[in-house]
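Note that one protein chain of the assembly has been removed; the remaining protein chains are unaltered in position.
Order of writing sets the labels: A, B and C. Residues in every chain begin at 1.
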């Protein structure tokens, strides 16, 4: 039994991590912590009553080190980088759900997250945990940087096309829509029920902090620099992301060849489901699962590809993928706890 | 008092028309009909109890002609074109909310609506009722073709840019999201609560029937042929459309000049509200109103413009705009009944 | 033109008041204020853009007195009682939407609102504005105490039975369900979207502060003391209250006689709609209207009456009824601005 810690239980990702890990046959959750919240987990989250007696403590390095083999950090960005390095130094594996180890250039990190990076030493060691793409590196990771929710949906949707036909692509525009839990448990007027329900809007138009993460890994897949247009929107649902991705080609492609490309690329993957031409992903088929559903369409003139990609932002876009990464890192069955 | 008839009261647009017209000081609703539904309107729509004693009849030309000066046709496409011509011949004004008189080429109509056009004679006489753009023609219209919901949001959003800087535009991609009432009162599994609630999906990707309507009127505004990419999605809300429109430029533009262009273009318009740079429209500010809110953003490289446009699909996108058209046709105060 | 002021524009009731009053033909809104918020009303509430240029000021007695004939107080309880007396003394009419003048005994006020009453002098002068029941007193009111949302639905539902057959009633139990706007614009975790959406719960079970208001006015209608059981619940909708009221009789009654009683009682009322036996009110027929819909059912043994009552908590349960009260106080058409 691997001993697992969760730091950040009071947030949505922490809660979903615990929900998954309590049913995982190869691990035991031995340590639960948060920055300010303390007390019985089933008081913090009443849905866990009769499921666990765990008590949330204020995080300390000593407790975490003594009680865990691997620690999930479900913390706001800028907090993980204060903790991860010390856990690594103590010989622990770390799976970080924040943005702190995703961007390879600290100048880019500073521009988008408005903070200096505090763990430059470990940054190069961090492995980006987009499971289906970087599995072999993940197997050996000590510091796993779990992808952002929007980037997960975007990169899985674009990986086959960009990595194999990158040179045929003129431009990429991502119109993304996310449920409210993507914002975390922020108590702000903008996320109050009467301001979200029966509403819909774009936000951070062309200026969302997930944009450089998407560009960086598209480049890593294709060896080409990308300048994607990214516009997120807030959906009146709890969870789920659907991205509609417009890829302008400079060479024609048929829907059959496109579909074949994707089916082959993800042939052995359990969690990426390529739908038939004419079918479209919907949130309800992926919410509360670790699946990413991908739909494909192509314009009459064969030069505009529309890829639609759906995930649960808290599962495949956060805690589910984090557990999938742990499964890979430990050689467990990759789907354990997730299907 | 102008005598008004509504044909198609059992649908959502018919209901909203009645709601607006009952509070309109210059008209009296004298005739209400439908294809199959009959009986007291406040039984068909219980919200009208104590507001009206109107009784819905099966539509007949004689009754409509005897009791109305102007008739709103809130009917499914292919039905209006059987009725409109006869009402015109009887000297009545007709405001048609269906798609039957929007497309100028009958071959295009047939391709997208899968039906032969049955009133080719009156088609050229129909005036497209996009109020803010075609007001002078609307004043003289006898047969008013009320715009589709998606085209209203798209055309108002694009009119300033396309009509003044059409030559600078490389491509237009419209990512549209609509509430469920846009589908009408269709009783189908896809529109059942458990299949819409907490869900979101794209549909008719690059193949929605409003695409040629958008292209046609963009051409009419700019003298240039357009091949827009249009992808609609279904939002889990009752009403409201938000469109995120990506305009790729082949020349640079600044956000200040873009904003100025829009402010000037709509300076005297009550119902089009151009938001400041940095602000974004949201459904809740336009739902149940006749307003169209427009937001503007531009990319760092100044070559991608993102226009966001929000309306209520049943008001500005259907019945509200239809009443605004009636107000123009009769010289009433243009906002009567609508603000 | 009567000059109207609204104090408390930043709350939901204040917003709905403005929305109604901007379309009211007999008044002009000349003054808008709040406790802390200031600035253009269409910045506070963007839906008012192009509808008003009003600017919200910090409330002062001098400004209110100079600019208004009547002032609506849409303030939290305990704040109105600091303001109302001075406005009255300055010869202004006051319509108070808070709870401050509803309870006749200051000990009861203190018990339920945890505050000493600060305007004991004016308390006896306040007229309870349940329009359909107290219309003749309202006509002469200077200080109008607008009913609470839950009490409005309860008292209109019970008035006929309690006032005419009070002695036949053994007990009254009210199971009430309200949309989120009933809680005001409180920014708290409990009202965040992910904690309301797809959720439902009871709160303040048998201990809600509207309980004594309901009991007091039931007594005033019947000359009998009542000890009602009242349990409110939070619905995942923006607006609307539905109450299911269980009246245990100690004498049998038939559904026909019950229905007749209600039809007669509300025969001349526009805003109370008694449904036929077998029909049930639903929120969607009353939301955004000033109507109260009432359904009636009776058990097989004829001793349990179930009355269902639906209103919009912000309209008939707050701002709509407040305007109806103003219409009565000024002798305007009672439905002006409301249908």
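By definition in this document, a contact is a pair of C-beta atoms (placed from the backbone, for glycine too) under 8 Å apart; a residue touches a chain by one contact, two chains touch by 3 or more.
Everything numeric here is computed off the predicted structure, so don't read it as measured data.
Student: Among C:82, C:171, C:257 or C:333, which residue is in contact with the omitted chain in the full complex?
Tutor: C:171
Student: Among B:57, B:213, B:238 or B:282, which one is in touch with the chain left out?
Tutor: Answer from the full complex: B:238 touches the omitted chain.
Student: Of C:78, C:248 or C:335, which one is in contact with the hidden chain?
Tutor: Checking each option in C:78, C:248 or C:335, the one touching the absent chain turns out to be C:248.
Student: Extract the touching residues of chain C with respect to the undisplayed chain.
Tutor: The missing chain touches chain C at positions 171, 173, 175, 177, 195, 198-203, 205-206, 227, 229, 231, 233, 235-238, 240, 242, 244, 246, 248, 280-284, 287, 295, 297-301, 304, 306, 308, 310.
Student: For chain B, which positions touch the chain that isn't shown here?
Tutor: Residues in contact with the chain left out: 12, 180-181, 185, 187-189, 191-194, 196-198, 236-238.
Student: Please give every residue of chain A in contact with the chain that is not shown.
Tutor: The missing chain touches chain A at positions 22-23, 46-47, 49-51, 198, 270-271, 273, 282, 284-286, 288-289, 291, 293, 339.
As a working rule, only the chains that are shown with their structure count from here on.
Student: Whose C-alpha centre lies nearest the centre of all protein C-alpha atoms?
Tutor: The most central chain, going by mean C-alpha position, is B.
Student: Using mean CA coordinates as chain centres, what's the chain A-chain C distance in Å?
Tutor: A distance of 47 Å separates the two centres.
Student: Could you grab the centroid distance between chain A and chain B? Build each centroid from C-alpha atoms only and quote it in angstrom.
Tutor: It comes to 39 Å between the two C-alpha centres.
Student: Roughly how far is chain B from chain C, centre to centre by C-alpha average, rounded to an integer in Å?
Tutor: For chain B versus chain C, the centre distance works out to 37 Å.
Student: Among the residues of chain C, which ones contact at least 2 other chains?
Tutor: 198
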